[in-house]
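Missing here is one protein chain; the remaining ones are kept as they sit in the complex.
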Amino acid sequence: MNTKTPSRLEKVLAAGHLAVTSECGPPRGSNGDAIAKKAEMIKDYVDAINVTDNQTSVTRLCSLAACIRLKLMGLEPILQMVTRDRNRIALQSDILGAASFDIHNILCLSGDHQQFGDNPQGQNVFDLDSVQLIQTARYMRDEGKFLGGDDIDQPPEMFVGAAANPFADPFEIRVRRLAKKVVAGAEFIQTQCIYNLEKFELWMKQARDHGLHEKVYILAGVTPFKSAGMAKYMKNRVPGMDVPDEVVQRMSGTPKEKQPEEGLSICVESIQRLKEVEGIRGFHIMAIEWEEKVPEIVERSGLYPRPKIQ
Amino acid sequence: MIVAERKPFDEITGFIKDCKRILLVGCNECVTVCYAGGKKEVGILASALKMAFTKEGKQLEVKEVTLERQCDHEYLEEIRSIIAEYDSVISLACGVGVQFMAEKYLGTPVFPGVNTLFMGVTEERGVWTERCQGCGQCILGQTAGICPISRCAKRLLNGPCGGSTKGKCEIDKDLDCAWQLIIDRLKELGRLDDYDELIPIKDWSTERAGGPRKLVREDLQP
Partner (left out) sequence: MRLTYPDSIRIIRLPCTGKVDVIHMMEAFRKGADGVYVVGCLEGECHFLTGNLRAKKRVEYTKKLLDDIGIVGERLEMYNIAASDGPRFAEVAKEMHERIKALGPNPVRGAIQNRRTA
């Protein structure tokens, strides 16, 4: 088994298992138990847990601190980091801080624009973009150097990931942008929530044509709908989201009390179908404020039990 | 050009509420082209200010002057002989002109009459849009002549982000996605393969980040 970092996620993937990751959003307050509680619900059903970084630009408890909490619980966190709020000094510094707690996974993102959040009047940084953050994390690890050229005493050993949205425009460039992230050094990819399976399969085919499925582990992103309202919201309000009409109709055609169940079924069916797509190496289950359903999704999708590594 | 817009009227009257005589100075350059601070706007603002004062039972004398430029010594010198006669100056030039005037005439308060917005173009009559942020190291050669620093809301050098939808930016459905424009133009030029090149981490030291900037051309110095 050929791995480059102590990351358990990397080991699971390298061993050829379909990996399962999920995410926990930190609380809007200083109660650290909130993140522990969410993680507790899902820990036995996933290989690693993403911790979001002030997602949608809404101020929350910081991603790094929440990751440390998970690590202290013996879990495997994936540190999400956006370039919106930190310059290259802070980004490198936080990577070192994470590594000092043996956090070995990072997901490099640019981040939603602050206009969507609770501080639209704030300045944004974007000293680097997500592609350049991937380069930075890899450079620190592989060359053992800071961007400024100085040697790092004990370089951080990060398994470096990135996001991909197959559904944003222009579609024709989406695989090429993925390829740029791979060239920059991304080792795993977590995709945007997939509802339009045909379009996703087309994207995966293009990715395979570029040989990207052999260069990077692609984890397909899924999010269960809690209600028809959520499906409509995701379709109409969330930029870069592609929810086909049939899916919305299926949700709204279901009686209200049965909608959560239907949402979970759609999610499980999607996973089953995506399992057959060549090049899919795992799943990223984003159950937004619905973490308690992750075990059920994992079990019903035949992804349980999780492999024991180390 | 530098694009500006007139400040809210109340803010301007707030600056000069205790004045009796003011000098209202326009600029013949950019702010004239974008209808914020040229001769015409000087006249309109003078009329409005006088009216507002009269309405309050006060009197205001306004001297209207429009200079060729407010970012050059020689034109600013034209008001040297009269400036002392006024309680304060309202400059309708961009922030550059206001400051240069203030630096020159230390004894008279100089207030801005416009908000300076950006470096941009007249996209159509009455519509101006941003094109440049003066980063000090132009990358237009790599981006098909379209600047992601000034035109992408996240100034991504390797875009487009996941929020690009039908050619528009995630923050505003009326705002073009800069990276969509770049890709379209690369295609037009038959150079789409250029897209695959990673744009390296940028040196922002030539931008605002590096501190106030200065350019010296010794060959032109006296």
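Here the chain labels run A and B in written order, and each chain numbers its own residues starting at 1.
Everything that follows uses one rule, which is that a residue touches a chain if its C-beta (ideal position, glycine included) is under 8 Å from a C-beta of that chain, and two chains touch if they have at least 3 such contacts.
Computed from a predicted model, the values in this text were never measured in an experiment.
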Task: Among the chains presented, those that the missing one touches - done: B
Task: Residue, one of B:48, B:96 or B:171, that touches the chain absent here - done: B:48
- [ ] For the chain that got dropped from the picture, name the residues of subunit B it touches.
- [x] 8-10, 40, 43-44, 47-48, 50-52, 54-57, 59
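Criterion: only the chains that are shown with their structure count from here on.
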- [ ] List the centre-to-centre spacing of subunit A and subunit B in whole Å, with centres computed as mean CA coordinates.
- [x] 41
Task: Touching residues (chain side subunit A, partner subunit B) in the complex - done: 84, 88, 110-113, 115-116, 124, 126-132, 135-136, 147, 163-165, 168-170, 173, 176-177, 179-180, 183-184, 192, 239-240
- [ ] Going by the contact rule at the top, pick out the subunit B residues touching subunit A in the complex.
- [x] 153-167, 170-171, 177, 180, 183, 195-196, 198, 200-201, 204
